[in-house]
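A single protein chain has been omitted from the complex, and every remaining protein chain is retained in its original position.
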Amino acid sequence: MSNTVLSLIVLLPLAGAALIGLTGFLNERFRHQEKLIGLIATSAVAIPFFIILAAFLQFTSGHGEHHDAIRFSIIPWIETAGIKINFSYHLDQLSLLMGMIVTGIGSLIHIYSIAYMHHDKGFYKFFLYLNLFIFAMLNLILGDNMAVLFLGWEGVGVCSYLLIGFWYEDMEKAKAAQKAFVANRIGDFAMIGAMFMIFGQVHSLNFADINASAGSLGDNAFWITLLLFIAATGKSAQIPLYVWLPDAMAGPTPVSALIHAATMVTSGIYLIARMHPVFNVPAAEPVLIVIAVVAAATAILAALIAIAQNDIKKVLAYSTVSQLGFMFMALGAGAYTTAIFHVMTHAFFKACLFLGSGSVIHAMHHYFDETHEHKDPQDIRFMGGLKKYMPATGMTFWISTLAIAGIPGLSGFFSKDEILANTFFSGFDHGSIYFIVWLVGTITACLTAFYMTRLTYLTFFGEARYKTDKHHPHESSPLMTIPLWILGILAVVGGYLGLPAGVFGHNAHILNHTWFHGLINNRDLEHTMHEHIALEYGLLVLAIAIAVGVVYFAYNFYAKNGLEGDEKVKKVFGSMYKWMENKFYVDEFYEKTILKPFVWAGDNIVVWFDKNIIDGVINGSASATAAVGDVIRRMQTGYVAHYALIISIGVVIIIGYLILG
Amino acid sequence: MTFDSIFQIAFFWFFAILGIAGGIGLITQKNPVMAALSLILNFFSIAGLYLSLQAEFLAVIQILVYAGAIMVLFLFVIMLLNMQDEQNQQFDVMKGLAFLLGLGFFGELLFVFNSFMGKSVSGAFPLGKVEPIGMQMMTNYLFPFEMISVVLLAALIGAIIIAKKHSYK
Partner (left out) sequence: MEPNAFMYLTVAAVMFAIGVVGVLTRRNGIVVFMCVELMLNAVNLSLITFSKMHSVAAAAGGAAANVNPAAGSMMVFFVMCVAAAEAVVGLAIVISIFRNKLHIDINDVNIFKW
């Protein structure tokens, strides 16, 4: 494929955004042409998807042989003596896979949004931001060097901010957008630091150069990888910067599905996978342990919070944080391909869950409008029995729930089991702390199965907790259900790309042994796995038992108790439940320890500093200039003879210097 | 010593002394008209020195342009403005400084010119004639020559604008 066609991958979403944005800005009538806008925006994402798909097919055509990345450059960006950075992109196995996820799910969500955002007054702006987001995300994924990646990294941050605060008239939502932006900035700062360190060591920002010279980084690798991980915690919502993601649910639900579940939040994982050679050097080994521990803590913390939430989107948001924790656990175990595998499967079922929740919210919203009730359309306590009225949504939601819970045969089972297995076997060679991480991960898997079953049951099964005599909620339009079905099917079959190698043989894991072969080198665990093959079977059985058992138990538990079930859960957890309900008071803790001092400093110290020091320096320099001028201007007598005299003296002195010196 | 060389020496000293006398007259005469006449004397002497260097064309130009045109313009303006003699000519610090500076310039110039002691200036000087000067001006120095015409035109217009009587309504 020619470079012109390939550059369309990046340029089309930008063109779509520009077209919609400018036309919408200038032409009032265009803003209401919802079908036209939807068509433009969707095709600006769908065409790149098909181009990437074509490139993918071209890539896979040669059997098993290792392909070089396809590189193409659009325009030069920075060119000076020491540094040369172009807007250049590369398509290799990793970026192709991520690109397909982004543009594929992106296209589905664009289609879904046409129905979901129907009659919203910011319709054209929504699609402008979505297209812009896709553009930035593609820069992030396809960028050939860290500068372009960083451009995309910041770009998705901005789009995320714009979309969380899409209904900015609501102060809460505007604040949530701000929070997301600020939390992301902290990570971005670390990213810049990492870039500086890398450039200082390698003198290049190209991934190929960085990865090739990873071995020569020495002890610097420790700090570089640590900074990269901090950057990833910002974007991918890990402790301590995860607090923005649950609040980000203030945005429209398709945004939550696209940005805050499937794509943007996984960019931290992508970053680490892309730069994994740096993480593989011995000096970075402690960082991998840090990653694993932080990830495990994040996973279990978010899972505990999710149990006690009643807002359908909040549960999904904490579930996302928890699943991101799983992905980082895989990274921490050095199993980069496994993390990417989970990114993919998670993108399928979590996007499906979010879109399903959007469909539910949409329906409940209309229902409450019709019955003139003022109830929160996102609160699962007012739902129940929705499966009867919304069969498609219910069915896909249930499939995805089973997938995330890890029911065998569905995609989530394979990826999650692989993560836990990798973590467990890392414990033999790389420090027994991985066993603890594995244990925490397993407990989290139980919790995940539990709260997801609870969510689905309370929403779709059991008695309806709203009046159904005159009105009842309606199934959404096909524009919304078709994407749901596609994602639901992918959530079922996506896992077969990575069948457990230990059980099904070396080549069954297509992702590891065919697709990523030669590109991504996981930390070698195969030897350990072979030694303890029985353990692997044991882990597999344990995972199956946990998933099936917990889902079965939770289903029956809530079937028997209904909403009262929450009360019993409360008793089990005792005083901790209050903490879970209030999200462990992390927000309040940050508010007290970080925000308050900053605000206080801003109100007092900074104002004092500004008034006295900065203004003092400026006023002082002004009056000093005036005083000096007052003295020096006396030289300007206005007499020509004086000037001539001074000039002559100067000439005599200069000539004297020249002939004597 | 031939008659030629005696004549040359006499010619040089005559015009050198005359020129310096003209210069001194310029700065000592209180009456501007007398000062201008002293300067004309100086210009004629310099023309004489040019002749002694066999720069005939420039000697003629010196008399035509400087002594003829420019000094006539000066005299014309002096008469037009009907100026008085300068008053208040007693010695002050400014004059002392000026004299010292003049000496300083002279000393420094002598110091520099010292290296040309004994360099001969007698002999044929082809560039004194009109033809070689014209050749140079129309070939190597064509661009400055054209530019000088622009400078003169600008001076002409500028002088008219500046000296024009403004009517302040």
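Residue numbering begins at 1 within each chain, and the chains themselves are lettered A and B in the order written.
FYI, a residue touches a chain if its C-beta (ideal position, glycine included) is under 8 Å from a C-beta of that chain, and two chains touch if they have at least 3 such contacts.
In this text, all values refer to a predicted model and were calculated from it rather than measured experimentally.
Although one chain is not displayed, its contacts with chain B can still be listed: residues 5, 8-9, 12, 16, 19-20, 23-24, 26-27, 32, 35-36, 39, 42-43, 46, 49-50, 52-55, 58, 61-62, 65-66, 69-70, 73-74, 77-78, 80-81, 83, 86, 94-95, 97-99, 101-103, 105-106, 109-110, 113-114, 116-128, 132-133, 136-137, 140-141, 144, 148, 151-152, 154-156, 158-160, 162-163, 165. The chain not displayed touches chain A at residues 633-634, 636-641, 644-645, 648.
By our rule, only the chains that are shown with their structure count from here on.
Chain A and chain B have centres, each the mean of its CA atoms, that are 86 Å apart. Considering their complex, residues 641, 645, 648-649, 651-652, 655-656, 659 of chain A touch chain B. Interface residues of chain B facing chain A in the complex, by the touch rule stated above, are 94, 97-98, 101, 104-105, 108, 111-112.
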